[in-house]
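Quick notes on the structure that follows.
Here the complex is missing a single protein chain, while all its other protein chains stay put.
Up next is chain A:
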Amino acid sequence: MATSVIELNHIQKKFGKFEALKNVSFTLSSGQVLGFLGPNGAGKSTTIRIILGMLKKTAGTVTVFGHDAWRDDAVIHPQIAYIPGDVYLWPNLSGGEIIDLLLRLNGRDHNQKTDDLMQRFKFDPTKKARTYSKGNRQKVALIAALSQDADLYIFDEPTSGLDPLNEQTFQQEVLKLKQAGKSVLLSSHILSEVERMCDSIVIIRDGSVIESGNLDQMQHLARLKVEVTTTTANDDLARVAGVHDLTFAAADHTKAVFTADRDELSRIMQSLATASILDLRVSPPTLEDLFMRYYGKQGESYAAE
């Protein structure tokens, strides 16, 4: 079994009376690329800051490389490369200076990889940080993080300011890390990014983890999306167990769109067959569907089921 790199157990975090994290548990195993999803304000960045020992948890345990994240930050940090969601830089230093400094503080140095990355991201290191756009500030953190040979990479919405080309470059770099067997925690809103790169995902909402696991498994467990056209009206569908979110596209109720529980598929098909099927499309849920379901208002009821 792979050793766990990050282990969070029932993490709770209160800021005064406000409970930012209620119950967050998940594990990142060695060599795994874990997607960390959730709506704005769900507690993603708070969780990451607890992992980095910048915030003190109220309850629970966090270990990174088997060490306590708060107490042993000195042991943990040299092995970590981190990109914050919002990168703020000393306005008076140039990008090149900051990249070098960040590398040196972790005991590394400006290397060939640094120059390559600067070229690939088309980054001008001579400008003062004051003049950088959000994307360029993000590149500073990206280049410093990716040109460091770390064991664990933590990315907090790393591409939110990048253009699609740079985004692609970033994804290629992460895939390289994956091939090299590095562990990555990636918090992101870009689902295609997560779908392409991550083995498993954790979804957090209102400070609690509401779903976690292997992406394939989750897609398997989730409902299928069904679009069906029949010759006669399909009114019975509403009464069939396992049919959800039913809407009719045509006034005569011959076109239906709904989601279906996999366990009830045969019963649903029987019901559909009585109305004689003209056209049928069944699609597995995309991460986007999962995401919408968990994020939206339905999330609560869905998670409760």
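Here is the rule we go by: a contact is a pair of C-beta atoms (placed from the backbone, for glycine too) under 8 Å apart; a residue touches a chain by one contact, two chains touch by 3 or more; residues count from 1.
Criterion: contacts and distances are computed from a predicted model.
So which of "Spermidine/putrescine import ATP-binding protein PotA", "ABC transporter permease", "PadR family transcriptional regulator" or "3'-5' exonuclease" is the UniProt name of the chain that got left out?
UniProt lists the chain that is not shown as "ABC transporter permease".
Out of A:Leu105, A:Leu165 or A:Leu280, which touches the unshown chain?
Only one listed residue reaches the unshown chain, and that is A:Leu105.
Looking at the full complex, which residue from A:Val87, A:Leu146, A:Ala256 or A:Leu272 touches the chain that isn't shown here?
Reading the full complex, the residue touching the unseen chain is A:Val87.
Which one touches the absent chain: A:Pro39, A:Pro78 or A:Gly242?
Candidates A:Pro39, A:Pro78 or A:Gly242; residue touching the omitted chain: A:Pro78.
Could you list which residues of chain A touch the chain missing from the display?
Counting only chain A, the missing chain is touched by 15, 49, 52-56, 73-74, 77-78, 80, 82, 84, 86-102, 104-107, 110, 125-128, 130-131, 141, 144, 154.
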